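Left out: one protein chain. Kept in place: all the others.
Here is chain A:
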Amino acid sequence: MAHPRASTQSQRFAQFKLVLLGESAVGKSSLVLRFVKDQFDDYRESTIGAAFLTQTIALDETTTIKFEIWDTAGQERYKSLAPMYYRNANCAVVVYDITQASSLDKAKAWVKELQRQANENIVIALAGNKLDLASPSASSPTSKRAVDTAEAEAYAREAGLLFFETSAKTAENVKELFTAIAKKLPLDQQGPRGARAGGGAGGRGVDLKGGSAAVQPGCNC
């Protein structure tokens, strides 16, 4: 944290594009809100189109990571817009709701699509959200869990994904999720390495090029 920026080469700043995908109401926006503002709404309106947010985290003493986050809408009608958000993404969080088995199927479909269509080095994390609902509570004496941790974890391992069960409501594992992603992103080399935004995709893929993902030495902007 807060380090003298004078510290030359060892000070690293990197910017990455992250996209959230998953069925409607699994808690994508809630996860982002928790991550970015450390807040939670019991009632959230469904995302319309997509929302764009940024969050900067300090990975370690010398490394600052800025996420540019696309929180996409899970509603069916926006399906065809998804490529424009994931095409340049360096990382993706595919979210399902542990209380809805069908949402994992949907998540798997997203993973498949990402592995086929997105940047080939994309880092994908699978997040089973609403973990708080797994433990019995006053309102629900039995667990509402519908997806076994082991099952989802096995799938994630097989597909080469990071895996977390999270709760946007209690904040459990939210920071951990994003930090794990950040750690897995390639930081070691400088230059436009993380910047697959400009390269690779080409054609229409460069469209949402705005902030390019670039590792910039010594820049703290």
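Following the convention adopted for this analysis, a residue touches a chain if its C-beta (ideal position, glycine included) is under 8 Å from a C-beta of that chain, and two chains touch if they have at least 3 such contacts; residues count from 1.
Following the convention adopted for this analysis, contacts and distances are computed from a predicted model.
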Protein name, per the UniProt record, of whichever chain is missing from view ("DNA primase large subunit C-terminal domain-containing protein", "Exosome complex component RRP41", "Vacuolar fusion protein MON1" or "Cytoplasmic tRNA 2-thiolation protein 1"): "Vacuolar fusion protein MON1"
Omitted-chain contact residue, chosen from A:62, A:75, A:149 or A:179: A:75
Positions on chain A where the hidden chain makes contact: 24, 45-53, 73, 75-78, 80-81, 84, 204, 207-211
